[in-house]
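Here the complex is missing one protein chain, while the rest keep their positions.
Going in written order, the chains are labelled A and B, and every chain counts its residues from 1.
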Amino acid sequence: MIIQRISRVLSNFDNILPVFAAACAAMSVFVLLSLPLPYSEDQLYPKQIVPGSTLNPYDRGGPPFTQVSIHSQYPENSPTAGYVTAYLTPLSLFISEHTAYMGTTIVAHPGGILDEILYNTRGLDTVVEPTILFVAFAIAAYIFRKREA
Amino acid sequence: MNEIGGAPLFFLEFGDIVIYFTPFTLTLFILALVFTVFVLVSRPERQIDIAFGGDAYYAKEISLSELRFRRFMSIACGLACMGAMVTGDVFDFTLFVSLVGICNVGIVAAVKSRHVQNAAYQYGLVALAGTVPMFSAAAMIAATTGTLSMLELAKGMILIPVAAKALLVLGVMGEGMAPFYAAKAEMFRAPGAPYVIMCSLSSLLIFLRVAEVILLL
Partner (left out) sequence: MWNEYSIGLAAAFACALIGFLALVWERDDLHKLLLIDLVETASLAVIALIGTDLSEALILPGLVVGIAELLALSQIYLTKEGYQHHPVTRLNIEVMMRSPAPVIISAILVVYGIILSGFTGGGIAGLGIVFLLMSRSFSGDFHALEMASGISWALWVAAFFVFMFAPQWWYMALMGAAIGILLKVIAKMSLVGAMWGEPE
């Protein structure tokens, strides 16, 4: 009888989301109960703040076209890791030499530690991510066009 | 290392993300590959409605654009499955699984019927909600162990919190929920057999793979 009732609730697909949300809520409670968790001090790509640098908080050292050492998982797989980190476009080099605020806009320009991770050492993640975006836009564009037709 | 799926046969290094093939993951990979090829070459079935009490029947037509779109989605789903089967990085795995989830939504959502669209919408909401526990799990693994690579985690040196593993399973359940709920019956009313089968197959594969990942960690 109970199974019958459960199956009746689940057979209505309007109930899928509330059931899943309830499971997620229960899991959140479980996570809260399992706290505190330890934090590993030996992290990949640790964040460094260099006080006084115009590239703060993204200054990872080195003039452009030199290799800086970064703490990646498998350094032997990315022999040139570190070049992108140190690279600055001519425009960003100019800004960093003349103002103290380059760090606030550095992520807009090619080069830097985030581009190193996103394009080079964890490049596959970033290939999957535009693929998800591509598929989602394909769905949206297809449905949009079909509705207008 | 802890070898659940057998000893790794070979590695494919993409920087920090190492793709590895064990007998287990290789089998799943080939299965996904074969089904993707099937989808590529097969033609969709056409549903026949029979009018009761007479000889009349009519076939539902599937427009060319719908066919192409659904085939594209199924192939993308197959490729995402292949990626999820062999990737050796926890965060990369979660990304591939979310790609599988959104492709499944796309396969179903292309159908014009209002009823099917509603089922696709409800499933899409679950898939979107499923990304929350999945990404949280990957982030918690990274923070507590300091690495995301399954090969490093499989060495068993560091204890991974049970909560993170449970979150990962819950998230994958959300993404691969489509065929397990009664929404299945509603979705399968959608014409076009081989493409809908891809939904079922992909969730079966990601469930098999997540079981391996959990045992490995």
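Going forward, contacts are C-beta pairs under 8 Å (C-beta built on N, C-alpha and C of every residue); 3 or more make two chains touch, one makes a residue touch a chain.
A quick note: this is a predicted structure, and the numbers were derived from the prediction, not measured.
Asks: Out of B:P8, B:G78 or B:G106, which touches the unshown chain?
Replies: With B:P8, B:G78 or B:G106 as choices, the missing chain is touched by B:G106.
Asks: Which one, B:V39, B:L95 or B:L201, makes contact with the chain that was left out?
Replies: B:L95
Asks: Touching the missing chain, which residues of chain B?
Replies: Counting only chain B, the missing chain is touched by 13-15, 91, 95, 98, 101-102, 105-106, 109, 114, 117-118, 120-121, 124-125, 127-129, 131-133, 135-136, 138-140, 142-143.
Asks: If the hidden chain were put back, which residues of chain A would touch it?
Replies: So the residues of chain A touching the unseen chain are 17-18, 21-22, 24-25, 28-29, 31-32, 35-39, 43-47, 78-80, 83-84, 87, 89, 91, 105, 107-111, 113-115, 117-120, 122-137, 139-141, 143-148.
We adopt the following convention: only the chains that are shown with their structure count from here on.
Asks: State the interface residues of chain A toward chain B in the complex, per the touch definition above.
Replies: So the residues of chain A in touch with chain B come to 7, 10-14, 16-17, 20-21, 23-24, 27, 30-31, 34, 37-44, 72-74, 77-78, 81, 120-125, 128-129, 131-132, 135-136, 138-139, 142-143, 146.
Asks: Name, in rising order, each residue of chain B that touches chain A in their complex.
Replies: 13-18, 65, 69, 72-73, 76, 80, 83, 87, 89, 91-92, 95-96, 98-99, 102-103, 105-106, 109-110, 112, 118-119, 122-123, 125-126, 129-130, 132-133, 140, 142-149, 152, 158, 161-163, 166-167, 170, 173-174, 177, 181-183, 186
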